[in-house]
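Before I ask anything, let me first share the structure, which is written out below as structure tokens.
In this view, the complex is presented without one of its protein chains, the others remaining in place.
By letter and in written order, the chains are A, B and C; residue numbering begins at 1 in each of them.
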Amino acid sequence: MTDYKIHLLICGGTGCKSSESDEIKKSLKYWIDEANLKEEAQVVLTGCFGFCEKGPIVKVLPDNTFYVEVKPSDAEEIVKEHLLKGRPVQRLLYKDPHTNQQISDSKGMDFYKKQMRIALRNCGFINPESIHEYISRDGYMALGKCLTELTPEETIKEVKDSGLRGRGGGGFPTGLKWEITRNSEADQKYVVCNADEGDPGAFMDRSILEGDPHSVIEAMAICGYCIGADKGLVYIRAEYPLAIERLTTALRHAREYGLLGNDILGTGFNFEIDIRLGAGAFVCGEETALIHSMEGLRGEPTFKPPFPSVAGYLGKPTNVNNVETFANIPVIINKGAAWFSEIGTEKSKGTKVFALAGKINNVGLIEVPMGTTLREVIYDIGGGIKDGKEFKSVQTGGPSGGCLTKDFLDTPIDYDNLLAAGSMMGSGGMIVMDEDDCMVSIAKFYLEFTLEESCGKCSPCRIGNKRLHEILEKITKGYGEEKDIERLKLLSNVIKDTSLCGLGQSSPNPVLSTIANFEDEYLAHVQEQRCPSGQCKALLKYEIIEDLCTGCTLCFRNCPVGAITGERRQPHYIDQSLCIKCGACYEKCKFNAIKLS
Amino acid sequence: MTKIKTLADLRKIRDEVQSKIRLRENSDHPEQVVQVKVGMATCGIASGAKETMKYFMDELEQQAIDAVVTQTGCMGYCYAEPTVEITLPGKEPVIFGFVDKEKAEEIIDVYIKRGELIDGVIPLTFRTIDD
Amino acid sequence: MPKIKLAENTIQIIKDICSEFNHSEGELINVLHKVQHTLGYLPAEVQEVIARELKTSVAKVYGVVTFYSFFTMVPKGEFPISICMGTACYVRGAEQVLSEFKRQLKVEVGESTGDGKFSLNCLRCVGACGLAPVVMVGEKVFGRVSPTQVKQIIAEYREGCATEPAKSA
């Protein structure tokens, strides 16, 4: 076994790669060879350290020295000074911006780790199918603590004090919701876990259920204890077979251990959980629709009040929280409200899980404290934009949210800030877009989603969104007029103002936010019939560059609509009125003689 | 399985499991095992984590390396799936990304057998509730 | 709509499933899931049996079946192809992949090919956003699919090497 004494880890994440990681590696290797340290030191490329703004990063093990903004030319000094003489290179160390102190041991600079895992604390650590591993990480201790040491009121107070707000999007204070449900008099109450995660591009809840199902079970039992319910239901998407399987296994184990069922931990508390399958309707994320779906009905929302906490499932008081909200509960009980409320911003406590995706290097599931800026998420954790392209927009809140520009990158993420910026927290989808994305098309994409998912019960959502979509379609096809933009705004505002449920009330947000932030793109579409990012096919123009065309007739033969004319060995010509922009000519031309504008 | 009837029972089980794990992590005993955790959430499986896990199990057994291969949930590095965490005896866990069969072979040959790090290590980028 | 008579044993299967859920009207969605899982789809005749067993109106059952996108009244193809249309996949070109599938298979979304081999559907986020754009054929996931790969994916299933299909990702 070769036993290197020293490891040099170089950030080889896609973000850093563009800043010469390979060169640094080569250079370090060269100087290690020169110094005859080949048997002692090893150079390894790693994934992203999540500190891209200071990249490239070189970390030296075992002493945890953390060098930032390293250039290939720094390799010699690192090898000669640090490796040979044991003297870290001071000028490459990270400087604390406040104290101006250099920090050499990265163990003391955890702050660069922008992520903080609370809801995801066990995901990727434990075997989700082993209740033992969950118990080993203090699993079910919170339930035990509540049942033996805390009254329901005290438990609710703890949750209220923690400042936890609903992670499904609305951000309603969880403790308050529990209290209201507790105060509703009834012979039977229910705890419902909303696992009908439907945002396109969001998979936070699924990951939690797949990675740590017991934390949700434990939290539901705690909730049942608090509100006075002995029955829980998990409403989960049928499209999540693995999550269903893991949850089913976890429920079985919990029952076998007596952590569900009658007389839990000998305290006389009974609690049982059943699974209800969703069947592919986004609107069922809305709690009244979800409840109707669990009752075997069409998932149409009903007007609130009455809220489910007063009259919910089968008309009984029902507390509905989403998966991520529940996953926070055991930690809050175990570590205390004070600990939890230290994290985050004034009005948004704790962390938020995001599914970071789109045109970003490190697509992944992340969890950050509230108050982290969008820039930190996109550039440090996400490793920046893919293929070195320009950042254009970040979309949060799914089909209910908005598209934010680079002007908002330094906005600290919390419920209120995102709302003020014209988007919303939503359940945690975060999609990054680059210069190639057409914002009118993006708005249209979200509306297509809403259109398909609208339940059709109320007129503004059923017909209004259809009309919005038709106007956007018209714009992307090149038939838009300037007054259409005003019409979009007017109609959007009425849909928001008059729709029955949250789906309709938020469905125009992608339209409004793209108009607000990217009006010039809309104007280019309607005034010049031009799509600045070249995404709107109908607005593209294929043209033959006369000088490059050899008259080989290949394009002529491949055009499906006969839009191309020309003599053999003479430059050809595309009749724009006939062209259907299929791109066949562009693909076939061997001489790059066809340009796209 | 016996029912956990009291909080004390629960604590006992927790302590037992924890000490078992600690034993595995901290002992200098030469016979202790290598731990391999494969991220087996939907994203991992979609990227081939099942095949990766099977490869580790078969290969480690065939090479008579004392190892425990288990599954775990999403580690969060969707861009680098399948992800595998290897804990060598007495060492910090190390996560590798993009672990297909070839990479797994390299991990076994170079890291598990020789203790040499290889390219593709994913640094931990988050704090946990224990920090 | 032409009426097909269901085989006795099919009716029995449906009845058994309804019994399993205590003939409770509130379990309608669970019943539909299980019946669709068993029979592959939910034709009118099946819905009529379910309505009778759960003592509810067939209009209501139909109303529920047509509300939820998971339920289908037409049988799926031998190889159901699903294109993820989640936002992550969309911004990475899922739409182009979808139109290529439509072009190659000559079907629209929700339809099956004439030979019953393929059916084409869209779904919302498989959750493999790291692999966007994602296409599923049956349970098999294909990641980072480009329109040029579409032909090859179809060909591998069509030629009957379905047991060892194209490499994913």
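General remarks:
In this text, a residue touches a chain if its C-beta (ideal position, glycine included) is under 8 Å from a C-beta of that chain, and two chains touch if they have at least 3 such contacts.
Going forward, contacts and distances are computed from a predicted model.
According to UniProt, the chain absent from the figure is "4Fe-4S dicluster domain-containing protein", selected among "Xanthine dehydrogenase, molybdenum binding subunit apoprotein", "Sarcosine oxidase subunit delta", "4Fe-4S dicluster domain-containing protein" or "Cation:proton antiporter". Considering the intact complex, the chain excluded from display touches A, C. When the omitted chain is restored, the residue from A:L143, A:L500, A:L554 or A:I594 that touches it is A:L500.
In the complete assembly, the contact with the undisplayed chain comes from A:L490, out of A:L84, A:L490 or A:I580. Residues of chain A in touch with the missing chain: 281, 283, 298, 300, 302-303, 305, 451-460, 462-467, 470, 487, 490-491, 494, 496-500, 505. In the full complex, chain C makes contact with the omitted chain through residues 1, 44, 47-48, 56-63, 66-67.
Rule of thumb we're sticking to: only the chains that are shown with their structure count from here on.
Grouping the chains by touch while chain A is set aside gives one piece. Chain centres here are means of the Cα atoms, and by that rule the chain farthest away from chain C is B.
Of all chain pairs, the one linked by the most C-beta contacts is A-B. Centre to centre, using the average C-alpha position, chain A and chain B are separated by 26 Å.
Distance between chain centres (mean CA atoms), chain A to chain C: 27 Å. Note on chain placement: the centre of chain B and the centre of chain C lie 36 Å apart, centres being C-alpha means. Shared contact sites, meaning residues of chain B that touch two or more other chains, fall at 41-43, 45, 78-80. Residue positions 203, 206-207, 357, 363-364 of chain A are each in touch with at least two other chains. Interface of chain B with chain C (complex): residues 41-43, 45-48, 78-81.
Taken in their complex, chain B has these residues touching chain A: 1, 3-7, 9-11, 13-14, 17-18, 21, 37, 39, 41-43, 45, 70-80, 83, 85, 95, 97, 113-129, 131. Residues 1-4, 7, 9, 11-12, 42, 44-50, 59, 110, 113-118, 120-130, 132-133, 135-136, 138-141, 144-145, 147-148, 203, 206-208, 210-212, 240, 242-243, 253, 256-259, 265-266, 331, 335, 357, 361-367, 381 of chain A are the ones that touch chain B when the two sit in their complex.
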